[in-house]
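So the structure is just underneath, and the comments pick up after that.
What you see is the complex with one protein chain gone and the rest in place.
Chain naming follows the written order as A, B and C, and within any one chain the residues start at number 1.
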Amino acid sequence: MEVLIELLDGPLNVQTCTQWVTSPDAGGINVFIGTVRNVTKGKPVIKLEFEAYKQMAINEMHKIIKQAFERWPLKKALLHHRTGTLEIGEIPVIIAVSAAHRDAAFEACRFIIDTLKQTVPIWKKEFFEDGEVWVAAHP
Amino acid sequence: MEVLIELLDGPLNVQTCTQWVTSPDAGGINVFIGTVRNVTKGKPVIKLEFEAYKQMAINEMHKIIKQAFERWPLKKALLHHRTGTLEIGEIPVIIAVSAAHRDAAFEACRFIIDTLKQTVPIWKKEFFEDGEVWVAAHP
Amino acid sequence: MEVNVLAFGIAKDIFGGSSVSVSLPDDANTVQLKQALEEHFPRLKLIASYLVAVNNEYADEDLLLSTRDEIAIIPPVSGG
Partner (left out) sequence: MEVNVLAFGIAKDIFGGSSVSVSLPDDANTVQLKQALEEHFPRLKLIASYLVAVNNEYADEDLLLSTRDEIAIIPPVSGG
């Protein structure tokens, strides 16, 4: 189980991530890249801030990747997540998964991002012209 | 409909592709990267060769991307395919799709690679220690 | 006993800092912790939901707390 999980304070690099999961015995790589969108529910967004409960976030990310390896025949999996301030178009998250065949890579990558958004203790604050809000905090 | 489709004779670049589909109004990018595997049905592979019926391949790739835009709310889509000789670990194909939300990006990317493998006139020859074979040519 | 509780996201705003100290009966569980926190910080009841993590793991309601535990309030997560 070859896994690389990192919480990083500086810009994420797609090339670095896809190169890391490349493997001579893999035929397909699926990558999910989150990018900061300029609008949320119709309202212009200026920037985002990500805060993490670091050790627990790393632990939860490892659990997710471990589950993915249990469910699909994967070769390598990488998960990079940002903390700090991100401008529009910047990358909060990169997930890259390699497998012998593409089905496993697609399904595992989808599972990892979906589960990450449910369980990993990282919080996003959206900054608008007229204020700021912790996403999902209120009903 | 922002689309970039290319058949290329030299190495494909992941960073170039993901940067091209990045958009301030997109929140998610899904990328599929095919890589040359060192084995097929248990037999060691030395290299691959891709041949394309160029104009028709480009036409068919455009049709697939057009269908993807009709089915999902996409921002941008890119499809780069190699021709010529590829060594183990090299990249025959990169598909990158951006959308406001990740569901569309994942589903469209999957649709594009699945359909490409069925309809686009490109042929792969596998080279083994003891010979070579056009993939899928014989029952 | 006195336990120290870490706060993140909206919980940090509600507590007015990245941790608070809370007085609890010995061997209190996470439900009692939540009750004590909500008494001191009524705005906690207004958030969509929140969980308690103990030693970097999501904690069940009946988990007993000790002063040596690393305890944290986990408001709805929104990473990715």
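Remarks
In this section, a residue touches a chain if its C-beta (ideal position, glycine included) is under 8 Å from a C-beta of that chain, and two chains touch if they have at least 3 such contacts.
Predicted model only: the values in this text are computed from it and were never measured.
Put simply, the hidden chain is in touch with B once you look at the whole complex.
Here one chain is not drawn; of B:Lys43, B:Lys66, B:His101 or B:Lys117, the residue touching it is B:Lys117.
Although one chain is not drawn, its touching partners on subunit B can still be listed: residues 34, 50-53, 55-57, 59, 81, 92-93, 113, 116-125, 134-139.
Quick note on the criterion: only the chains that are shown with their structure count from here on.
The central chain here, found by comparing per-chain C-alpha centres with the mean of all protein C-alpha atoms, is A. Centres computed as Cα averages put subunit A at a distance of 26 Å from subunit C.
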